[in-house]
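First comes the structure, then the notes that go with it.
With one protein chain withheld, the remaining protein chains of the complex are depicted in position.
And then chain A:
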Amino acid sequence: MTLQAVVIGTSAGGVQALSQVLPRLPADFPAPVLVVVHVPPRLSNSLVDLFAAKCRLPVKEAEDKEPLAPGTIYFAPPDYHVLVEASGTIALSSDEHVNHSRPAIDVLFESAADAFGPELVGIVMTGANSDGAQGLRAVCAAGGQGLVQIPATAEVATMPEAALSACPDARTMALERIVPALEAMIAR
């Protein structure tokens, strides 16, 4: 299949979890990867520097009106929602918090589901709230693939559990299986 994008959402324990996934992505990974991690608004985005040092793919903060590029990892800026337009460009928004969060995972996932339909993978990992559950349901409803970290392996299981109950079609897997699963989808 053509994979137009991968969207990832995580909260408590997320930096550790992402460290098990993003550095494994190969240098020729063909799709853009958009990541929402809940972080306090005042923290400058040190995630970009942290992951840029570990990853083979370029890592940057998502910018408004930026066209998505293949094989690039985009982090949501602190205090902004990230949406994807149907044209494949990024749109930031300063709208109300969703699920007490800005950026919110649901906002990214729902807009990406709308933009990419079946050619999207949504991944929900560790976290202590239920953001991402409705978003993953939207991804699956649009024909995309949902992947969820096995709740028992998550630092905090609340978010994966909520995602699974909203989207029972999603596949659960251990973090180290996620990149091989993505590669298998592309190879198909």
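Note that in this section a contact is a pair of C-beta atoms (placed from the backbone, for glycine too) under 8 Å apart; a residue touches a chain by one contact, two chains touch by 3 or more; residues count from 1.
Keep in mind that, in the parts below, contacts and distances are computed from a predicted model.
One chain of the assembly is not displayed; among "Carbohydrate ABC transporter membrane protein 1 (CUT1 family)", "Phosphate transport system permease protein PstA", "MBOAT family O-acyltransferase" or "Protein-glutamate O-methyltransferase CheR", its UniProt protein name is "Protein-glutamate O-methyltransferase CheR".
Think of the hidden chain as still there; on chain A it touches residues 63-65, 77, 80, 83-86, 91-96, 107, 110-111, 114-115, 117.
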